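Excluded from the complex is one protein chain; the other protein chains are retained at their positions.
So, chain A:
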């Protein structure tokens, strides 16, 4: 599904440069649910951004579903992101003047899908996250958990191969976090491959595999027994 080989990335800081990722090797199979952990500055977000094609590595290989991701033009990156990837952000990043259904339909708009079909699909995905009744509400009328669920519905809308979540529970309280995690686990049960960045141990333990980063190298890569979130709800 996802193959990363000897990935390097550094950022220039003044005259010197900061080596953020130092030769990362990572393989993710289809249906996996991986937590990338590490303290701040460990390079976990950079790794996620490179996987998300929002950033590009200096050297190394990145193959997504057999497709080498290299030297992408902005346009191609946009098309790939749209087709292969679903993003879930810590701060939800919903567009505040569009209602829930419109937010969910946005990736479909950029796929060029017809309006009617888009609305149907958006409603379907909103139904899946249990917010069908909130379709016409603006983000400011929703709670944090609801917003994140809309964001998840949006990430799912384009039916991506890989879901990327950057601290999906970072802005939520414990109970809502567990709600969201239960939902993400359910998606994984249905076969979605999920990659998430987190620094919370309990959230990481709800994944099936934990990759620990420190100073740009992988310290540990272990499979864990999944802690089911519904036990906490």
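One rule holds for everything that comes next: a residue touches a chain if its C-beta (ideal position, glycine included) is under 8 Å from a C-beta of that chain, and two chains touch if they have at least 3 such contacts; residues count from 1.
Everything that follows uses one rule, which is that contacts and distances are computed from a predicted model.
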item: Choices "Formate dehydrogenase subunit delta", "Protein-methionine-sulfoxide reductase catalytic subunit MsrP", "Putative ABC transport system permease protein" or "NADH-quinone oxidoreductase subunit D" - which one is the UniProt name of the chain not shown; value: "Putative ABC transport system permease protein"
item: Selected from A:1, A:63 or A:79 as touching the chain missing from the view; value: A:79
item: Sole contact to the chain not displayed, among A:154, A:192 or A:212; value: A:154
item: Residue ranges of chain A at the interface with the undisplayed chain; value: 49, 52, 54-55, 74-75, 78-79, 81-83, 87, 89, 93, 95, 97-98, 106-107, 109-111, 115, 154, 158
